[in-house]
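All protein chains but one are shown in place.
Coming up: subunit A.
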Amino acid sequence: MAEPAYTVVSDSETTGEDKPLSAFPEIAIGIDIGTSQCSVAVWNGSQVELLKNTRNQKRMRSYVTFKDEIPSGGVTDRLANEQEIFSGSAIFNMKRLIGRVDTDPVVHACKTLPFLVQPLDIGVRPLIASLVNNVWRATTPEEVLAVFLVELRAMAEIQLKRTIRNVVLTVPVSFSRFQLTRIERACAMAGLHVLRLMPEPTAVALLYAQQQQQTVHENMGSGSEKIALIFNMGAGYCDVAITATAGGVSQIKALSGSAIGGEDILQNLMHHLLPNLDSLFSNHGMNEIKSMGLLRIATQDAIHKLSAQTSVSIDFDLGNGSKICRTLDRTEFEELNRKVFEKCEGLILQCLHDAKVDVEDVNDVVLVGGCSNIPKVRNLVMGMCKREDSYLEMNPLEAAVCGAALEGAVASGISDPLGSLDLLTIQATPLSLGIRADGNSFVPIIPRNATMPARKDLCFTTAHDNQREALIVVYEGEGKKVEENHLLGYFKITGIPPALKGTPEISVCMDIDASNVLRVLAGVTFPGTQHPVTPFMEVRMPTVDDGHGWCAEALLKMYGSILDISTLQKKLQL
């Protein structure tokens, strides 16, 4: 009898739905998708190694250009010149656009990009299009990101000589859960399975924890705790984290972040150099796109130069007959971007406050991201932390991807004989999670910076007499009013027994597991008995789709306030 040519894998292994993630023996790779640059790293058995593309680049520009039928991204694409990215055919800055609706100010700030961003201001996803053979061809940020990820994956597969499926990606702190689903979707389109989405500064924190572990060689758990403030500012986002590290355990004390970065600085300066920029560029004509590309390149160049010198002379032709010729000094540049820097200060203050840490107790200040090169940013962070020197043991542009690669190895269940992977990140929730109650108020159930996994519950009650149904609308964010926050989903609880308002107890529980999956559990119990009246509901969030800007309004229009709920003041003293 001949040997079977192949072996059939048993059903339980192929379907593997309930199999834990670490059943995959392969090491997940770490990917840092930046607004402007992107990199890939992997644990090679003894250390983290950054992968290079065929042009020997460790950091690749994040863009995808649609020249003909086949799009090509910054991993493999060979640019004729810098201007090509700004010719309208390339989509970049997708990280600023992904998962945002067209009422978002960040989307509106993208209107001056060379490709087409068309917000209609109605709460749906904006139209995004690239110029292909003189036609604006619509695409989506997810699609663009997926094209890019496919290239990254191919690059990694060739170098590592194996199939890549599992990845750890870094994401900005301020990303809503809806945005995270968009990132996951892009990964799924590229055939990648997301093992973790790590807030960028927590990836840096993990690298920091590993470095501390290696330098101290202390016993597990003993040794002194070190507190680090991590400030990460790139082209699109600024994030701050405070971590307490000892024995390879990185405990995230607090996170804060905002969609503010080098792109805002660039826009401010462009508007300063060309005050009528918005109106000049509103119709996206061929010549305007060209001028805009030139302006972008010149402005970028000026900002880079201002990091090293105190003044820069700007002299270039817009191509349409007008010239810009002037000098810009650092003071003027800093004044122009005062609001950006103030925002950074605010994020640091908030993070210190939330972590309940005094600046005097911070052992190390870690400055990473492209904008950490800007003298004003450095001075601001160091000044606020009251010290002279920042932590110098890591490359500011590679720290996040290295941390992601470490997490990839740890989460894949890889252990290192030398103990370099005896690491653990205790994550915290970046944004508060709660529901709509007491009219239009946002009532947090899991506060921000709660340690994950987390589970919290809160009791609510009916707002009207004999109310039989109640609407649970779940939001994420920090605003006091629901409309300032991100809508994640909604569902209805039915079968509330008729009673005076304020009598039935509606229990709402939120659960975030270790893989950051959010579930909302709700049901009605009668006071005294604690027995559920009807079966509880368990809903995984987010459930909203791309039109989620409309949902809240539609709910209000349909139901008004008849399904409202109120917070229940529990008598705590027994």
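The working rule: a contact is a pair of C-beta atoms (placed from the backbone, for glycine too) under 8 Å apart; a residue touches a chain by one contact, two chains touch by 3 or more; residues count from 1.
One rule holds for everything that comes next: contacts and distances are computed from a predicted model.
Enquirer: For the complex's missing chain, which UniProt name, "Trafficking protein particle complex subunit 12", "Protein SEC13 homolog", "J domain-containing protein" or "Diphthamide biosynthesis protein 3"?
Expert: Checked against "Trafficking protein particle complex subunit 12", "Protein SEC13 homolog", "J domain-containing protein" or "Diphthamide biosynthesis protein 3": the hidden chain maps to "J domain-containing protein".
Enquirer: Which listed residue (A:278, A:457, A:484 or A:553) would be found touching the missing chain in the intact complex?
Expert: With A:278, A:457, A:484 or A:553 as choices, the missing chain is touched by A:457.
Enquirer: Of the residues A:109, A:336 or A:509, which one touches the chain left out of the display?
Expert: If we include the chain that is not displayed, A:509 is the one touching it.
Enquirer: Which parts of subunit A are in contact with the chain that was left out?
Expert: The list for subunit A reads 17-18, 20-23, 178, 181, 184-185, 188, 194, 220-222, 225, 246-247, 249, 251, 410-411, 413, 422, 424-426, 451, 453-457, 507, 509, 511, 513-515, 517, 519, 521, 523, 525, 529-532, 535-536, 538, 542-545, 572-574.
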